[in-house]
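With one protein chain withheld, the remaining protein chains of the complex are depicted in position.
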């Protein structure tokens, strides 16, 4: 099928330059590989069809695998990878290719392993991965493009090479890569390795892969033993195979069928538990996002009574700070992210203080006017960001330690970024609580919130405390923005997406009560996630909103109502 | 009509409205299209839109300015009235839809609905649709208000749950399963009462109707706030507990105003839809409802005509600025909101009063002692 398309494309797409000319530009990032792809493919077909008998000789005339990999077409690269996979010396090179570190060094026309450096890339020898060749600018090398097909070929090739590696971890990885959809050749390799293997984990993995084969074997005892063994293992392919067996009329032997059914039942009961754990985790992490988005508001709105419509935009500023930090430190994304936390706090807090000093302080006692003014501020901030950073979304990268998931077993994994955000949320909350409870500023903030006149009479500089409080709330919003940059778009509309939700959380928890905000955020998150499988994402959200509306009727001042004099304010 | 003597701005606003309402349709009916006195369809529908917004602003001022209930979901009632009207207009299309189905609107044909859902029944009848224009928002406001006021939900709590209400409706109307056309909403209207909705005469009539509704509503509202009922409501705004201790059933008064304002907003929505030619869920968005609050605040809260002036001015500014400086109009609008709050606490009306009668001091509501 594919080949036909390629051939036909030749007719419609002009090949503007001779093949040799285009080869040179090949590494350039923005250029496609297509014309030469077709050209070489076409050449291959020509050879294959016309010089069929002389196939042996053509193989010799083809460039060696490394060159083929460097400048060849996708089909040639596939061949090259398979060929390189035969020889253990190429392991480093193939792994680098897999990790996207193998590059074409244009000046030298050769493949090198490149790692990020201050200047651009640090180039090393592709075979041992150690000997440093040069330190070059970013555009001196070109990355090798891969397609999905190549990636799976590569995965197998690397797996095959790693199977006999010294490190047990590497071997385990290799077994998993090979076992994914194992063919006869792969099974052969696994059986061979089984005899030599000493490491328990690797042994177990190989054993699992072999059991999976045994399920469908004709040898009944082996089959039953495999089913028996697999029912206690959390393995997705095992579950799938067992389910197939458990289907009515799938197997003739009633004993096997019954065993398979029992095994499926056992696995499914475990699955249910895992699903529940997963849902709770999803709920907690959604709750963490809600808490982060609303906790700053819990201070500006809850403690100070300012209906701050620009709260979302302060979060947006935090997210943009992260973007700027990553632009400033392009080679240290993780460090940039960590540094953005204090930076975002500072930026948002400064803007917050400016808003308070410039606008809000004239409006105390008129909370509804603050709504109007801060709405103006939010429009202003949004448009500023559009003018400075363009209306397009900005790309904020996730550092490696935050990507991927904590794979507990085949059925249960928790994503790292959500996990970190959950932890981060709790940290921010604790820190805030400590500031309010333990520091002088916190004491003053609480005093002013409870009785402004009395606080002033006691010598507390209320104006300064107001500014500091608003700055604190805004700063926290900025910090929340850093977290949001890791899970959603960084663009001018970021703030608007969260503003309604954050007000809802603060009101549900009870205005003026930080602890209420925490509980409200988490319970709304979990409720949402438990409803979602039954009602769908939209209906779940509607139900949660209706629930809040009804809840407020029951408890007009939220989950944890404020007590005492301040309650009337 | 005593208040007209006391507050001259009232008279001016009424006269301006009457002028717009009468002159434009009149001119358009007697002059030909190229006469300098002729108003283009663009201007007519634009002014019609402003007047609808003014009516909407007026409805919010009743409930916010006089009863002190800051509703951040007034747009929900506006949109419901609009949908009721839109459903009538959809049913008028008949077989002229692209699929030529006599019963079902196009969007239902294309989402495989086999029959008209029950809540669409009756909307082919203009009278029924008009009834629903008032009833749909009215009933929602009644149920919501009855629950909220009875359990004494006040202040920001009430504001935020009205926002939750409109947000929930926004999400619900977005759903295609709801049978209201999903994100695209209702559009491509053809006729109203048998007249081509795009014809100039209908446009002029719609403007006339909107203008007179607005004038009528303004007079009605003024009458209400001047009546005993209105004074109790104002008293509730200023000291709710005290009024309760005096033996008034505060929640009933609040409920009354809330429902009345919701119906007024519904009427505004119904007048709006035929003039702009589309109703879709974005009218439910919390931001739209916030904007209504802004109009009233800019115009001057608690004066009724202030809401009208505010709505017209803000929207006029939006029209001009989005054309004049598409890249920077948000700066102007945002800046204007900040300046108005800081410098004109009583809105534009407050400024007018200060200019006309420099020695007059207004109380918080802008109301003068009767």
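Each chain carries a letter (A and B) given by its place in the written order, and its residues are counted from 1.
In the analysis below, a residue touches a chain if its C-beta (ideal position, glycine included) is under 8 Å from a C-beta of that chain, and two chains touch if they have at least 3 such contacts.
By our rule, contacts and distances are computed from a predicted model.
Trainee: The complex has one chain missing from view, so what does its UniProt entry call it, picking from "Urea ABC transporter substrate-binding protein", "Cytochrome o ubiquinol oxidase subunit I", "FeoA family protein" or "HEAT repeat-containing protein"?
Mentor: The record names the chain that does not appear here as "Urea ABC transporter substrate-binding protein".
Trainee: Out of A:89, A:119 or A:151, which is the one that touches the chain we can't see?
Mentor: A:151
Trainee: Considering the complete complex, identify which of B:11, B:252 or B:344 is in touch with the unshown chain.
Mentor: Touches the omitted chain: B:11.
Trainee: Which listed residue (B:122, B:155 or B:182) would be found touching the missing chain in the intact complex?
Mentor: Answering carefully, the residue with contact to the hidden chain is B:182.
Trainee: Please output the residues of chain B touching the missing chain, sorted low to high.
Mentor: The missing chain touches chain B at positions 4-5, 8-9, 11-16, 19-20, 24, 39-43, 45-47, 49-50, 93, 95-100, 107, 109-112, 171, 174-176, 182-185, 187-190, 198, 276-278, 280, 282, 309, 312-313, 316, 318-320, 322-323, 326-327, 329-330, 352, 356.
Trainee: To test your reading of the contact rule: which positions on chain A touch the chain that is missing from view?
Mentor: 1-2, 4-5, 8-9, 11-14, 16, 22, 29-35, 74, 100, 143, 145-148, 151-152, 155, 236-237, 240-241, 244, 278-279, 282, 285-286, 289, 382-383, 386, 390-398, 403-405, 407, 413, 415-418, 487-493, 496-497, 528-529, 532-533, 536-538, 541
Throughout what follows, only the chains that are shown with their structure count from here on.
Trainee: Compute the distance, rounded to whole Å, between the mean C-alpha positions of chain A and chain B.
Mentor: That pair's centroid distance is 45 Å.
Trainee: In their complex, what parts of chain A are in touch with chain B?
Mentor: So the residues of chain A in touch with chain B come to 301, 307, 309, 359, 362-363, 366-369, 371-373, 375-380, 382-384, 387, 496, 500, 503-504, 507, 511, 538-539, 541-542, 545-546, 548-550, 552-554, 556-558.
Trainee: Can you name the residues of chain B that touch chain A in the complex?
Mentor: Chain B residues touching chain A: 70, 144, 147-148, 150-154, 156-157, 159-161, 163-165, 167-168, 171-172, 174-175, 286-287, 290, 293-294, 297-298, 327-328, 330-331, 333-338, 340-342, 345.
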